[in-house]
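Notes follow the structure.
Other chains of the complex are left out, but the ones given are in their true place.
A, B, C and D are the chain letters, set down in written order, and residue numbers restart from 1 in every chain.
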């Protein structure tokens, strides 16, 4: 822009005083340092493993594991491979985390809301619950539930009997297992029909409300449909589902579905511990919606439950969800404490037994950490997407 | 080399079980006792001249091999079974057997079961990462029986699980079963089934590739067994130094250069025997009939007494 | 014109007064609330009364051994008898005055925010708590110099070990965390990248996998022959883990400092490090006191995981004695005792942090 | 009941708007008493409002103005006395409360728009969920009222993107969308910057001239003079004086009122 043919440039600084030069140099040094550390760790590990004759590589995954696992969601027996034990551990971890997240969320929301109850007793009780369980180590709580509480349940022969079909003992909770006979397929079909019908009904109800303003009780009807239609099919088809009712035989109950006490103790501890944090998050989320919002909604004539659904909850969720997900992450990581009471999660089965049988610590620990890393990174990714989606628009 | 490292450090780092009566167990002031512990102490006596120069590092079964591989410990003496896989693929060497064991079952008398072949459908408590876990699977599969493996990370926890009725049967090496039985709330409520389902030679382990150290650990144990064979005890070892039995002389170092060729002092066995004792003393003190475990020598008797304890000659 | 006669204020109707009002407002504001109060109250009493009876009224506090205990009631003799072990682990009994002294010093360093002392003295004590105390405490507890008998770390245990792990963990994690936080906000992409990866990695994996690595695998990564103490390794694992969390907390504080503060400091001619040390960090750290307190509390609770790698912290010490056949079924007492100890410390810390927060608040807005 | 923008503009602020009050009473308050704990906030309030009447309530801070207004749609419960609105008695009966809230719109000092909903959605909420109006109709009506408060072009923005004055006008539109018979205003302009006060007052004056029954707590005396049929002065939880603005401002009967007026007009 200047008419001067040779534009004035700010003079060049002495290289050692130039922040850009310094910054590049500094970063190069940092890269070099990290690379050197990484390289020497790698080199040490390789040479240590070599000199100690430790096997390396992932070939072990195809070898037979040879040990039993008490609980697995996928088909497993001791003739299967280590790769399979990895999957068993992983699914068990996901199971306990998933259930833990579900229960902790339910309990946390209830306690968080109870904390705001107008009933003094309920509010103080919720506070006491939070202050007690939040301040005691999780591991201790796991031991407590496992050894001091579930451990004192009666043995299978003296099991507590729930209606003659389900049993509670120190071997866990055993419930009947459905056995599908010919015609049972119709129940499934009925369920699918009910689901489709519900979806159609909800859409229709929404359309009709938009068109005529009338509000249709779609939710209760849909629930009735989803429960009712399969039940109808069940009776019409002549009750094609049998129940494998657990029976005492030999040492323990046979048949039925068993939830082992390790799972129970772990779930109890994870739920009760994490719920204290969730409760506080929920409370502060709800409190963050100012009373003016509720008043304005009430003044518009909205009945209290609609105020909650249309005004309070949508706003509270924005505040609640980010810290909530980090609690979910914590819960997932904490589920690794399963190893202390022998629940066969990933750390226990894979980083414990499998590692011990194969001795390939580096590979196995790396795989285990990678699993947790992957879980954690995918959750943060989802979180970022969510945050972007719900960010309030400001000036 | 490990021997050099240990001598430089002035201390032997020895991996032991974190609580198994008779084998390795700390008392409330942190003093460790047991046959595995004594094995470590013997090595320390031989190498450093001081049986107390040991740092005991309690390990769970799952941690033990990694700890040894990584160099965290110098020797692993933790009722570890000698198997092909472990010897060959873990990069470890078993130096011998300090206890010949076999896997058995401990069961509540109230259940009225008297044979391991009647255990179909039982819940079995066991310890993670052991051969026990594998033998158990083999046994039940071979006999076409179902079982439920309740796996704990320490033997103490598995005993507690058994005590709490979490499982019907506790499986482990019979010596351990005897030890664990003493820890039950009511030790008389359980009994050990007669069947032994596996061979479990237990012994110290070292890293592969360090033959010098391998030899030292191996020959300390052999030395203790030989000492028993020749009647050398902690009481009489001083007198034995003037013995004219050449076999005895070689053990106490008054003739030959056994110590030197191993890289130790020639009288290293004197330190071992005077401070720890011979194999028999070690056995009696920790697991023998006069201890809470009350085990007989059985297989662990010398070959001369009808057992299978047979150490190569000190020559 | 009718002059307005101010009506006298009247007392509220009976339902709006005193205890009745409180009860009505807080317990019986509607029939549903009343019902809830009755049901909850009933269950609360019916669980609390037996519990109190078990733990206090019927419990046995003194006596000799297991025989003095009463069935169905708590037997606190067990805790009493093992108290020394629970507090100090295998630490030689004759030398236990040393850790005790160290913790008294520690307590003294912690108290000042509660006292009306001059700021300078308070700051002095705080600096001592962060520098002199760890060194002095280490010398006292470990010994080996000044004629103090050396006590190996393998003999450390009990509550003492728990406190050491937490204290050292936090003291060491804070500076690393600060450095990582600064690094994550650096303008140099390489530095930022390294810090992000470091932080995210440590935050994503469970602590026990880290402790496992530290306790048994570390020597595999180091040159042959380089080893160090097991406790130290656990501490390194805990510290790095904690530092990553600390970094995120501190970063929050750094983000809250207005840009003007950076610019004003720059305009005064202060260089990067001085700017950080004198202006930015003091403000940022003050903002994040509650966040730091939360990480400290969670670290304190997490120290129990060292049990899994075979260190006898408070929980480990108690748990290891529970299988003692001499004591029948003292599990509940043992665990409750540990729970109580942890609870007291954690709850105390959260109160303490509130206190410090107030103390540091110099904004004194009008 | 409705009546579109009559071209009324702010310049007319000083010319009184003609009264639309009829003889029909729409709000009756008899001996209303309320306590906060031991504190007697409302002390024997008696008030009768005619359909179409515009009432301005003023008084020193803490005198109970907001509380009175908030009692009228049961945002606060009263402990003694009677409130009858459009023939329905206000008590703890949920059905009555709902019926009354449907007829009474309210505008707050802090706007209290729902930040997660767009301006239009803010206005649709009550018609759709309370009045059960079909969506299309509700949108038409919402746009109508947004035009009336002169911000139809902002319909798709979010409250956070608007200025304070615009937000308050949306709040008014939102209340109007319920087609209430009565509008309550609690200091609608006191959280606003001076330039914005005028734009909100303009909208309110226009509303007043359309014949809406209005109760407005405000210290904007110009507004009171222009539109009020009666000005009520409250002090210490009591109605001290109630009079048409002419009388109220020129010859207040009570010394307490005079004192207050002096203070407030000084500014």
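The criterion applied here is as follows: a residue touches a chain if its C-beta (ideal position, glycine included) is under 8 Å from a C-beta of that chain, and two chains touch if they have at least 3 such contacts.
The model shown is predicted, which means the values in this text are computed figures rather than measured ones.
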* **Whole-complex copy numbers (one chain of each kind is displayed here)** => A x1, B x1, C x1, D x2
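In the analysis below, only the chains that are shown with their structure count from here on.
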* To do: Check every other chain and keep only those touching both chain A and chain C; list them.
  => B, D
* Based on CA centres, what chain would you say lies at the far end from chain A? -> D
* Asked: Cα centroid separation between chain B and chain D, in whole Å?
  -> 89
* Once you find the CA centre of chain B and the CA centre of chain C, what distance in Å lies between them? -> 41
* Structure fact -> chain C to chain D, mean C-alpha position gap in Å, rounds to 53
* Asked: Residues of chain C touching 2+ other chains?
  -> 212, 216-217, 219-220, 224, 308, 322
* Structure fact -> In chain A, the residues touching two or more other chains are 48-49, 51, 147, 151, 339-340, 351, 361
* Asked: Considering every pair of chains, which are in touch?
  -> A-B, A-C, A-D, B-C, C-D
* To do: Using the touch rule from the top, collect the residues of chain C that touch chain D in their complex.
  => 1-4, 6-7, 9-13, 15-17, 21
* Structure fact -> In the complex, the residues of chain B that touch chain C are 5, 18-19, 26, 28-30, 55-60, 63, 66-67, 69-72, 153, 156, 159-160, 182-185, 187
* Asked: For chain D, which residues count as touching chain A in their complex?
  -> 73, 75, 94, 98, 101-102, 104-106, 108, 110, 112-116, 125-126, 128-138, 157-158, 160-162, 171, 174-175, 178
